[in-house]
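Accompanying notes for the structure given below.
With one protein chain removed, the remaining protein chains of the complex are shown where they sit.
Take a look at chain A:
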Amino acid sequence: MGGESRYEIGQNAYIKLVLHALKHKTSAVNGVLLGRLSGSDASPVVEVTDSIPLFHSQIGVLAPLEIALIMIEEYYGAQGLSIVGYFHANERFDDAELGNIAKNIGDHIYKNLPQAALLLLDNKKLEALSKQKEMAPVMQLFTKDASKSWKLVGSDGSSRLLLKEPSANIVLMDYISSGKWMDIIDFDDHLDDISKDWLNSELFK
């Protein structure tokens, strides 16, 4: 079957997700991860090359999600990339549980990619970033194992979720202090005003 997958998340993809969560501090937010499967059979790597922030309100409703996924798959399919995972940030600071909505969406992605990743924002780790340097991403990784349930990866100390660029957290802290999260646009914003670009193509220029 091959070894356990590693997950490598690119700087821009990572930063977009955290900034999105910071823009909407009082609600849950979610997003999708785009990328590709690479590496070898013995050590497969899921490369997360981009992310799209999706919603910050009424996350449980299907219709806007359906539309978003169709458009996203269309856009990235042309670049040879596909949806490789899902990101979720809970409403409350101390809530570290992977909720049912996240699992349902994860199940949907898993159907096309068994190595699908569910990422949950770790609020405590995010808060700690301002106090000490940290190389690991401020997220928890869940994958579906043979038992067909979503399990937290890394509780045994192994870290399979890595930041591609080691300085990503430093860049993130920079953006946080400059209030960059104000510029993030998600699909919710787009549906309310279609002139807003959910691809955030101008964000890092």
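Just so it is clear, a contact is a pair of C-beta atoms (placed from the backbone, for glycine too) under 8 Å apart; a residue touches a chain by one contact, two chains touch by 3 or more; residues count from 1.
By our rule, contacts and distances are computed from a predicted model.
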**Q.** Undisplayed chain, where the name is taken from the UniProt record, one of "Nuclear pore complex protein Nup85", "Isoaspartyl peptidase/L-asparaginase", "ER membrane protein complex subunit 2" or "Protein LSM12 homolog B-like isoform X1"
**A.** "ER membrane protein complex subunit 2"
Q) Out of A:S40, A:N100 or A:S130, which is the one that touches the chain we can't see? A) A:N100
Q | Touch with the omitted chain, as defined above, among A:S43, A:Q58 or A:S159 | A | A:Q58
Q. Please identify, in ascending order, the residues of chain A that touch the omitted chain?
A. 28, 57-64, 66-67, 70-71, 74-75, 91-92, 94-95, 99-101, 104, 107-108, 111, 191-195, 197
